[in-house]
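With one protein chain removed, the remaining protein chains of the complex are shown where they sit.
Chain nomenclature is as follows: A and B, assigned in order of appearance, with residue numbering initiated at 1 for each chain independently.
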Amino acid sequence: MSHEMIAIVMFSSMMLMLFTGQRVFGAIGAVGAIAAVTLWGTGGSDIPFSSAMKLMKWYPLLTLPMFIFMGYVLSESKIADDLYKMFHVWMGPINGGLAIGTIGLMVLVSAMNGLSVAGMAIGATIALPELLKRGYDKRMVTGVIQAGSSLGILVPPSVVLVLYAMIARQPVGQLWLAGVIPGLMMATMFIIYIAVRCKINPSLGPVLPPEERTVSTAEKLRLLRAGLLPLVIFAAMMVPFVNGWTSLVESSAIGAMTAFAAAVLKGRMTKAVFETSVRQTLAISCMFMWIILAALGFGAVFDGLGAVRAIDNLFTQQLGLEPWMILVLMQLSFLLMGTFLDDTAMLVIVAPLYVPLVQALGFDLVWYGVLYTITTQIAYMTPPFGYNLFLMRAMAPKEITLRDIYGSILPFVMIMVLALTLIMLFPQIALWLPEYVYGK
Amino acid sequence: APAIAQSKITWRLQTYAGPALAEHVVKPAIDAFNKVAGDEMEIELYFADQLVPTGELFRAMQKGTIDAVQSDDDSMASPTEVTVFGGYFPFASRYSLDVPVLFNQYGLNEIWDEEYSKVGVKHLSAGSWDPCHFATKDPINSLEDLKGKRVFTFPTAGRFLTQFGVVPVTLPWEDIEVAVQTGELDGIAWSGITEDYTVGWADVTNYFLTNNISGAWAGSFFANMDRYQELPDHLKELLKLAMDSSHYYRQWWYWGGEAALRVNGPKMQLTTIPDEEWATVENAALKFWDEIAAESETKAKVVNIFKQYNADMVKAGRPYRYG
């Protein structure tokens, strides 16, 4: 079989297997393993397992269970309730204020955890019911929560950027910093969008009834203190890391323990919360790790059978495209693949193919990491398949239909595409902060 | 034509170097080999950890998952008696030419061949790379400064350095640059300054210690025994030529590069531990040699060769040894 043929056969069998609905890791792993046994030649059967040893040595993956645990502690213990109340009172008098407050909430939550899952959980369980109760437009607010939770992996800490860093061999610290301004920029764009739409059509986001928002100034200020907690957790994790006192993985452990301690001190760490956090951390970590394991095996086989070179060759030699066109094509292909591939799978399968190409084309890999992250976030939100879509469906109240969810994301996706374009045209949006801090 | 394409021999060779370094230390030779071998054979080059992780590399080659490997014995953890001598055995050699001399004229080739044959692997050809220096975030001006430094280094060199308070850390080669930045490492004792610049380590560290713990890396090309035996003689010969050309490229590339970057390199500041103080380390190495020699007969044999060689060099005087 030619290299091109192998690439096509392996890729399409994987797609087919995924469509059957078998567990993603099983689908990817099986195609890789069967190809290894049948096509590799001597000793091919050892490749899937040797990926497990490779994965063991990927030390930044240790941050994964830490950030997952942190996210569950934050969402399960309802620490975020106080934050929500803060925004509720402060933003209530404005049309669409609660939705704007939700974006603010998401920014704070994303500074405390590395995945979009926690943001989604907090948004769907705390913010969404409240928003619906106040008569907010259900389509708009569903979109707010999905879009807001995508900030989770753009604002540091971010697990996706850690994984990307491993694949692209780029410094995690710089990648995290590169995500800050684009993250805040996107949050601002969401807020502007909500404000403008609610200004034009106030019924989308009614003002809170006065009796709910007439709170004494002292009380209002007291509520502001809730906002300190995320800052404390963020600082406990990031200050030692940025100063080089602790390593990345150590910092993630400190973050997990700080969140845990905060929940205990606030009296929110009940037996049930503890049980759910610990159990779900195992469940989600296992999901991620098995997918990464399977994808690493698939990747090594794909690579060793010459399929990677075939793709490389196609892009750079045969099509003879300009670097910018290749870059745009890659982004488009992510969006396409994001409609049927799981997020982690996409990261571990596709990124290793693209990253060397991006580098060869002369683009900055830190900058590309930010583009990549935003693109995958868009991909997770766009139907028919998307991680955020599924989570939303699982977590949203009954009155929100799948149709609502699909319909809700369109304007936000457009905003994200706009943000993406801006960052592509002006790389300094992403690169200014890391260059400033690390004095590159 | 398909008929020819089907009988074409294809090897997968994984080097322990990442793409940036491989561009110099192995790729030119492989490209040349493939060009000459034409339709008869192709060696596909893979980089550090690309197909199998370094820890599994030896077994993968022994089994035939990978056909050939470029690595030092030490970081690949070969299950042989000579493994500790690969990479940087402390102070075993002073110049990069010492390594081929030791292998070709002092009998190491035969010992290596015997040891690797026992475990089903063909030891093809040993070559030399650069000296082993510290590249660190904070300056090292005395042995005291080494204490508590978490440093990426070779296993055996690491074992030796622990007595000076160094904390050796082993991570995948490709992750080192990031690990320095994520605070997993304080520095690197893995290479000379050429490699620091080539692979990007000079961008994440600030200081280069001019004292070295070995003058030359020793590593080899290896192949799965069966795959090697299957090669026709003329391809075996071509392989040898390609490997020799790779060794030769590295001799001048590193020798010139080390000097040029020390003198003109803008990214790292040089520091030096005074000779009298560094003598402690050199003397400790001699003790370390004896400890290793006591471990087995083969190891004692190799250590004796090192001793003999170094004694000869001292006797020979300039330019082999000054002072």
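One rule holds for everything that comes next: contacts are C-beta pairs under 8 Å (C-beta built on N, C-alpha and C of every residue); 3 or more make two chains touch, one makes a residue touch a chain.
As a convention for this text, contacts and distances are computed from a predicted model.
From the set "TRAP transporter small permease protein", "Acyl carrier protein", "NADPH-dependent glutamate synthase" or "ATP-binding protein", the protein name that UniProt assigns to the chain left out of the figure is "TRAP transporter small permease protein".
The chain that is not drawn here is touched, among residues B:T162, B:Q229 or B:N283, by B:T162. Within the full complex, the residue among B:G148, B:P266 or B:G323 touching the omitted chain is B:G148. Residue A:V249 is the one among A:L223, A:V249, A:L353 or A:M416 that touches the chain not shown. Here one chain is not drawn; of A:I100, A:L115, A:I145 or A:A294, the residue touching it is A:A294. By the touch definition given at the top, subunit B reaches the unshown chain through residues 54-56, 59, 63, 74-77, 79, 147-148, 150, 155, 158-159, 162, 165, 167-170, 184. Residues 17-27, 29-34, 36-37, 45-50, 52-53, 55-57, 59, 61-62, 65-66, 69, 240, 245-247, 249-250, 252-254, 256-257, 278-279, 281-287, 289-291, 294, 340-342, 384-385, 387, 390 of subunit A touch the missing chain (whole complex, contact as defined above).
Note that in this section only the chains that are shown with their structure count from here on.
Chain centres here are Cα averages; for subunit A and subunit B they lie 40 Å apart.
Listed in rising order, the residues of subunit B touching subunit A in the complex are 12, 18-19, 44, 46, 49-53, 55-56, 59-60, 63-66, 137, 171-172, 174-175, 177-179, 181-184, 204, 224. Interface residues of subunit A, counted against subunit B in their complex, comprise 40-44, 46-47, 50, 53-54, 57-60, 165-166, 169-174, 241, 244-250, 300, 303-304, 306, 356.
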